[in-house]
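Just one protein chain is left out here, and the rest sit where they should.
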Amino acid sequence: MSESKSNEDLHGVVAYYDDVDSVMAAARRVRDAGYKKWDTYAPFPVHGIDEAMGTRPTILPWIVLGMGLTGMTVGLLLQWWTNAYQYVFMISGKPDWSLPANIPVTFELIILFSAYTAFFAMLGLNKLPHLSNPLHKLEKFGRITSDRFAICVQAADPNFDAARVRSILGAGSNDLEDCPADTSPNALPLWFHGNMALMTCLSFIPLAVAFKGRFATSEKPRYHVWPDMDWQRKRKTQTAWEWEAFDDGRTMRLPVEGTIARGELRDDFEFYYGVAQGTSVPDRVTYDAGTMGEVDGQQVYEWLQGFPAAVVVDEALLDRGRQRYGIYCSVCHGAQGNGLGAVALRANEIQAEQWGWIQPKALHTDNAKNYANGELFHIVSQGISSMKGYGAQIVPQDRWAIVAYVRALQATQALDAQSGDLPPGVEFEDVPTVDDFRISEADLGSSDRPEAR
Amino acid sequence: MHGQIELPKRDQVIVRDLAKPATIALGVGVVGLLATAGLGVAAGDEMLRFGHAMLIGILFFLSITLGALFFTLLQHVTSAGWSVVVRRIAEAMTAAFPVMGLLVLAFLVLPVLMGKPWTYDWADSAFVDGHELVKHKAGYLNAGFLLVRVLLYFAIWIGISRFFAGQSLAQDDDQDPNRTLKMQRRSGICLILFGVSLTFCCFDLMMSLNAEWFSTMYGVYFFAGCFWSFLATLALSSMWLEKRGQLKNVVTVEHYHDIGKLLFAFTFFWSYVAFSQFMLYWYADIPEETHWFHYRIWGSWTGASMLLLVGHFLIPFLGLLSRHVKRRRNVLAAWCVYCLVFHYVDLYWNVMPEMVNGQPGGNPAEVGPAFGLIEVTAMIGVGGLFAFAFLKRLDGKPALAIGDPRLSESLAFQNI
Partner (left out) sequence: MTVTDPTASFGNGSLGEDDPRMRTPLVEGADQDFGAVTDAVASIPELPVERTNKIWIACFGVSVTLLGILGLLILHLITTGVGVWGNNNPAYWGWPIVNFVFWVGIGHAGTLISAILFLTRQNWRTGVNRAAEAMTIFAVVCAGMFPGIHIGRIWVAYWLFPLPNQMAMWPNFRSPLLWDVFAVSTYGSVSLLFWYMGMIPDLATLRDRAANNTRRIAYGIASLGWTGSSRHWHVYERAYLLLAALATPLVLSVHSVVSFDFAVSQLPGWHTTIFPPYFVAGAIFSGFAMVLTLLVPARQFFGLKHIITMRHIDVMCRILMATGLLVGYAYSIEFFIAWYGGVQYESFAFVNRAFGNYWWAYWIMVTCNVLIPQVFWSKKMRRNLWVVMIVSITTNIGMWFERFVIAVTSLSRDFLPSSWGYFSPTWVDVMMFIGSFGLFFTLFLLFLRFLPMVAIAEVKTVMPQAHAHGHDDDEHDSAPAGGSASGAPASRHDA
């Protein structure tokens, strides 16, 4: 311990103590002497030393709290963004954004963020890791982590005065020494720089390989890490194989009798589409209320005028047609085909035209009578104007039955009787029209008038 | 001074002059009960409101008493030192068991014996016949067996509490450390009896309100509330005795800090149990389990449920997080009162929707919470009787276990 050492050469003065009481007493003295850059060293956290040293409470809890809240936000946002916003999918009937199910992960992320913060902020606040410390050069200081205590007042303290410090520290200790400052150069040795440069260069190799793999082409087959998925022990369909196959060498069995190949199910155009065999098939787009399948005044489709060969028109068919008509058509078109079904009457009652309602057509108009059977069949199947198609609900056979029944209705009912058209001995009944059912404003009254939207 | 603590003298810690307050409490309690009965009759709903209001009142104070018993047992089973200075308060609270037993018998068991569904739908044989699932459990949910069980529960609780309180009082005089050893040895088996009886009592008195519903966790849920409300009551009682002078310089901020930490821990524990119970039933979505939550959460009880979530978990969790809150008496006292209020909300939320449920045409999702005078009088009635038993036991005896060999440890106790 040389007094001649200037403050630049001195890191500080260290005093060693053997028990808690003396180090506590010394710490109080140093605190009261007003030093700032000094510290106590102990093998374990000494209860009460913070007060003796005047250490202020750390802000660590606040950092942890802040990061805990961040973890919560991240957890919630992550789950909302992934499952309720960016990639929405239904699972076990739960709402996309189902908070109860998101609590566990949110909770874990709160803990994860807080705990990592507690650890790393502890290191940061203590400026660790800090591997080079002048105190570690002192041989006696090694016992601090085992069974001794020490106080070091640093020479960097503005009030530092070696003699005074020694007298303060020495009151409870007879083991004092000066800690020389760390005079080793700050610059890292050349080998370290060299190694770091080499490592940095090497670290680019995997990236470069990946980059090359991304853009380069190769004639060689792909490398198969798990070949059992790529080359499975199985035979493809439609192939022949002498071994491990059926007796006839095929890898699959022949289809059963009556199997229809894909795409060949509806080869009977007359029956399925109501047009001549091999002609173009109508759809909802080319055949709508505006064009009626006409392009430049020319009918595109060759509508079937009669009935397909597969349909036999007899009493049973008409009976079936009456039944199906009653189920599917009469609610709008009315049992008599006059366009006065239950829905039409109700729509009329609430004056639904104001919301875009279009009256179902009566089937006795000339227009309706002029449709070819095939065209009528198509309308039943695919719909027209605001009428939806019934192809999905009614099988083709029954649609033809409905067509036949509509033809029968047209033949036996009429909107305006023209007795000349009638067979002898038959009289038309006067069929009511829509207008007969129209209710005037006054009739509606005020009681159950529907609210206008 | 280290290692040697000034033990308070016996004269200084004797609680005096409580005979009059106890009598007043008894009077208030009786008046409260009479008023509740009057209001119940006046409501003209076949005593439904009365039965459920009384059930909440009884459960509220019974849960505190049960928490006190658990605390006493827990301190013995862990050979705890810090809590000696406040253990006497818990022991005194357990004196309320006989009163609570009488209340349960009179207001909850007796109607069932008479076949009146004031509180429990299953007391009505017509109800049981109409519900296949309830009929299935008639072997358990019937009047006679309920009476036997309730008598058994209270026999267990009164027996245990009398033993521990008696030993502790006797130790005041002879300071025999063998008594501590004796209590420690018996506390284990007593905790087992306590756990089983508390669970089944909760099944009987609370879960069977909706006789079709069931949850294995319900006992744990009730227990969490018991200990939570007890801790709040403990801190308040101890502050009151400190103010009166008996616990002055005995119970320190360190003890409140510890009680506060336990209160915080049980805020979390309650939430954990409540969330787990809800989440499992919400997720699996099986009708016979989910319906209990459904009419509490989707309907006119939504507000109450949200209140419980925010008030029973979020607010006290954040509020009790800081150590400064736990170390300031006034602030902690405010939080204790808050916790008691929300313990009431919790019980109310558990019990009240069941008043309408099970009634012909009754849909709890449509009939929301209706807090009224009758709930207040029921709380005053039961609370008065609870206070009577508590004060009566405290009167004339030391406010802390003066003869406990770990007293000096408790007095010197410091948080790290």
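Chains here go by letter, A and B, matching the order in which they are written, and residues are numbered from 1 within each.
Basically, a residue touches a chain if its C-beta (ideal position, glycine included) is under 8 Å from a C-beta of that chain, and two chains touch if they have at least 3 such contacts.
Just so it is clear, the model here is predicted, and its values are computed rather than measured.
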(request) Give the residue, chosen from A:Leu69, A:Leu125, A:Ala289 or A:Val395, that touches the chain omitted from the document. (result) A:Leu125
(message) Touching residues of subunit B against the unshown chain: what are they?
(response) 1-9, 79, 81-82, 132-133, 136-137, 140, 174-178, 180-181, 184, 188, 192, 195-196, 199, 203, 212, 214-220, 252, 254, 261, 268, 272-273, 276-277, 279-281, 283-284, 286, 288, 403-409, 411-414, 416
(message) Residue by residue, what part of subunit A touches the chain that was omitted?
(response) 19-21, 24-25, 27, 39-51, 53, 55, 57-58, 60-61, 64, 78-79, 82-83, 86-87, 89, 91-92, 94, 98, 101-102, 104-105, 107-109, 111-112, 114-116, 118-119, 121-123, 125-126, 128-133, 135-136, 141-147, 225-226, 228
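Just so we're on the same page, only the chains that are shown with their structure count from here on.
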(message) Can you compute the centre-to-centre distance for subunit A and subunit B, using the mean CA position of each chain? Integer Å is fine.
(response) 46
(message) Under the definition above, what is the set of subunit A residues touching subunit B in their complex?
(response) 47, 93-94, 100-101, 103
(request) Show which residues of subunit B lie in contact with subunit A when the two form their complex. (result) 275, 278-279, 282-283, 285, 416
